[in-house]
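A single structure is presented below for examination.
Excluded from the complex is one protein chain; the other protein chains are retained at their positions.
Per-chain numbering from 1; labels A, B and C assigned in written order.
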Amino acid sequence: MADKIVLEIPRYSPERDVKPHFEEFEVPVHKEWVVLDALNYIKDQVDGSLTYRWSCRMGICGSCGMMVDGEPKLSCATFLSSYSRNGNKLRVEPLRYFPIIRDLVTELSDFLVKLKAVKPWLIRQEEPPLSEGEFLQTPEQLEQYKQYSMCINCTLCYAACPVVGLDPVFVGPAAIALAQRYNQDSRDQGAGDRMAVLAHPEGIWGCTFVGECTRVCPKHVDPAGAIQQYKLKAALDWVKSFVTPLGRKNTDVRREAAND
Amino acid sequence: MFAVKQPTTKVLPLYQEFHPRWYRPRVSVYWWLGQWQYLKFILREISSVFVAVFVVITLLQLRALRAGPEAYARFQHWLQSPIALAINGISLFFVLFHTITWFNLAPRAMAVRFRGKRLPEILIAAPNYVVWALVSAGVTWLVLR
Amino acid sequence: MDASSHDVLLVGGGGAGLRAAIAAAEVNPKLSIAVVSKVYPMRSHTVSAEGGAAGVVKGDDSLDEHAYDTISGGDWLCDQDAVEAFVKEAPQELLQLERWGCPWSREPDGHIAVRAFGGMKRRRTWFAADKTGFHMLHTLFQTTLKFDPITRYDEWFVTKLLVDDGRVDGVVAIELMSGKIQAITAKAVILCTGGCGRVFPFTTNANIKNGDGMALAYRAGASLKDMEFVQYHPTGLPFTGILITEAARAEGGYLLNKDGYRYLQDYNLGKPQPNPVMRSMELGPRDRLSQAFVMEDQKGRTLATPYGSVVHLDLRHLGEKIINSKLPFVRELCLKYQNLDPVKELIPVRPVVHYMMGGVSTDMNGATPLAGLYAAGEVACVSINGANRLGSNSLSECLVFGARAGKAAALYAAEQKAADDKAMAQANDERKRLEAQFLHKQGGRERVATIREQMQKAIEKSAGIYREETSLAEGANKLFELQERYQDIVLDDRSRTFNTELEGALELGFMLDVAESIVQCALHRTESRGAHQRTDFPARDDENFLAHSLVFRKPDGSSRVEYLPVKVTRWAPGERVYGEQAPESPQQIPQAVPAGRAG
Partner (left out) sequence: MAKQSSEAVLWSLFSAGGVVAALLIPVHLFLFAIAFPMGWLRPPGYEHLMLLLRLPWVRIYLFLMCSLSLFHWAHRFRYTLYDGLQVKHLNELIFTLCYGGAVAGTVFAGYLLGNWSGP
């Protein structure tokens, strides 16, 4: 194993640059160092102006996503030593398809708008008083949506999804998976509301099932699967709307309520 | 539904203090060449073209059948031409690629649950292959009988 | 200069901050509420909490037992009225979170499941596998999205509280993306910025936990309480300091020294049993377990690694099924960061700085003596944690006191008039200070990272698990020197856009103040209690120190320590007994209140 590695990092500051240019930094490689440790080494020892986000360093806060050797990764969970053979150069870039604020920092407000748009909260028609205790939910019912509740909003899936890059209005993998998280929750009655938002050319129908979102997800959420299952449900809802005289949206809510 | 942010104009405005100017990388037209997974995806999608090509060939063959034994023989002869064989050889590769990717992705699109647990993907994918084998055998039998 | 104005302003968007925001919005939907956070709220450190949140919910448990465990766990330094309110409201808050969709782990019949936890006599820790904090934070964040009165200032860094005539009028903050420095005025400000683990070199705490709120309040004239009580969690991974949750021991994990011996039995923590026993051995309180490690290390019975001595946490006998269902994150963390599989291998662990029992001194509604200033969560000291916090009380604390502070601030704000122009003048001065001291500064030689490292080393050496007068005095001197050198700091980065080096420098300034308050409080408390262990004063001294330390900042920047008596309601100070000698039911309890379902 080499004891040094060169990091190639695009530098961009709107005050100085029209577009990013690469800079190289030589950093030591320690067995237990992750890419983030190398960035911290540069910031502390070499160039204090290197700009990136990080916080928990244990793969749960979702701040430190970057393109590492062309792949979306959490830099706190990617060992430096796995790259030290690649000619001793490693490219670390901001997450793809996002506007860049500076260096490795991407612009996330659009993502947050999309997250909110899918109504990611428990929707109930009536709210019994707290004194009635918890909504019962068996471990099996919990299992139905647990996987989709694991998303840490790291946006790696957006950086993996070409549709996000090509079509900026596409709602995107994490947000749709989050909608499914609530749709599949036995306590929720808002699937109809969310369907109205997501059964849309810029919602689920925009997805072409590239499947990359699922491959890069560090928490195994499987947004691609969530979206296809959503499409299937939307198609079945459409068929049902012919069978039942009631409107699509209403049948949906009523069925969910009946399940409760 | 979602606000589309207009890309910056061609002439870049100068930086003004306290007004961040984002750099927006453009997605190359050849984005799908840069990464093996993307290329695989595009090949998967392109497979549909070869599906369509074969459907057209099938329809032409049916028309030839309708038109009588001579027309059918002429069509058979065309199928033996190098160009037809080349097209169909490539088609076979893509069609098989379609079948395999389709079967392997099917379990992801369908969450089948049994006693609260989601069935492992292999249990959903495997029957697809079994059905495929049976149907293929059935068609072959019917045609060759 | 731009300015914006709100009724209630939250600094920090973690568990306490978001809970407070929702509480304020529910009290009075007409109020304008703002959450200012230096990170996107879902990045807040609540996300890293693993084990669970305590709240009495099962029939075999009682509020009094929870209170007793908390008070004895805190070595009788808790304010008992606050603890009583806390244990009463905790179940309701946890239930409320369930109503908002938190994916709590369940019993087969669909009811909430609870697990055992260190220092607790009964099973009362609600959990969502071992990602409880993550699920709580995301549930709270997603729930806030449906409240229109809540405005968010994501990635804004607060540098100063606006104080006028003993009243807090808002904050000055930097919008990181643009570099804009502006006033955000408010009738009430609630600090929910979490703790300050990053003052120490080896901590479970995220990079963002720099004691910002503590320093903001301290500089504004509020006092900090019980700052000498720093909790070391007994099981952190060496090098990274990543936390291996106490739930690993609650599910039955063993702590072994280098001979494979369950050494806790030598430290008055009970006799080893194959299955976990409440308040015994591995389920003893965190202070005692961390102290036992130091003793074991001194006896040469730990293992040496490049990142300090370690002992082993053994989960192998639990089997893959239990580990995967109850402790999946532990396995994930071990595999990803330590390259080992706890199903088959021993986990190397060592004590790691985890939590601040102390913080901004508040009353039971989160109010500080400064009008309009509130605090809740780890940044605050109410105090329910006393000299040692019990695992799984902190998440509940965020909810209970977050909600209380939110309500109190909303009621207060509704009665106040808006801030006047003086706030703007102060904000302007703050902008000039930041520019002169950092962005437009000429000269300077010190790097942020150098001073930060030296501060961390100094405080570890002087105020670690065991302290004594000489080392604390040395630490105080070193911190004084570093404060001087801090004035000579120079930044590589002078730009406006997302200047994280400036942010780091400001955080370092906050940490230096907080570090000093820790060392000063530790120096003045000449007794040993809970997490504060003085080798030169090994006994607890209830006569002189059944009292909270209050540290104030004097006009010259130095500190003054005072004491405030502990509030005792029903539990007279006693001996902390763990292991088999532990009383079956707590003494001194006039009547045991059976725990009903919350409500």
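The working rule: a contact is a pair of C-beta atoms (placed from the backbone, for glycine too) under 8 Å apart; a residue touches a chain by one contact, two chains touch by 3 or more.
As the structure is a computational prediction, the values presented were derived from the model and not from experiment.
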Ask   = Among the chains in view, which touch the chain not shown?
value = A, B
Task = Since one chain isn't shown, list which residues of subunit A touch it in the complete complex.
result = 162-163, 166-167, 199-201, 205, 208, 231-232, 234-235, 237-239, 241, 248
Inquiry  = Tell me which stretches of subunit B touch the chain missing from the display.
reply    = 27, 29, 32, 42, 45-46, 48-49, 51-52, 54-59, 61-63, 65-66, 68-69, 72-73, 76, 79-80, 84-85, 88-89, 91-92, 95-96, 98-99, 102-103, 128, 131-132, 135-136, 139-140, 142-145
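Heads up, the rule we're going with is that only the chains that are shown with their structure count from here on.
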Request  = Report the inter-chain centroid distance for subunit A and subunit B in whole angstrom, where each centroid is the mean of the CA atoms.
outcome  = 26
Query = When you check subunit C against every other chain, which residues touch at least two of them?
reply = 177, 496-498
Message = Quick check: what residues of subunit A touch more than one other chain, meaning two or more?
response = 14-15, 101, 107, 138-139, 141
Key: subunit A partner contacts - residues on subunit B that touch it in the complex   = 1-5, 12, 15, 20-25, 27, 31-32, 34-35, 37-38, 41, 45, 105, 108-111, 113, 115-118
Complex contact set, residues of subunit C against subunit A = 39-40, 42-45, 47-48, 92, 95-96, 98-101, 103-112, 131, 134-135, 138, 142-143, 145-146, 154, 177, 206-208, 239-240, 242-243, 329, 332-333, 336-337, 447-449, 491-493, 495-501, 504, 597-599
Message = Going by the contact rule set out above, which residues of subunit C touch subunit B in the complex?
response = 177-180, 496-498
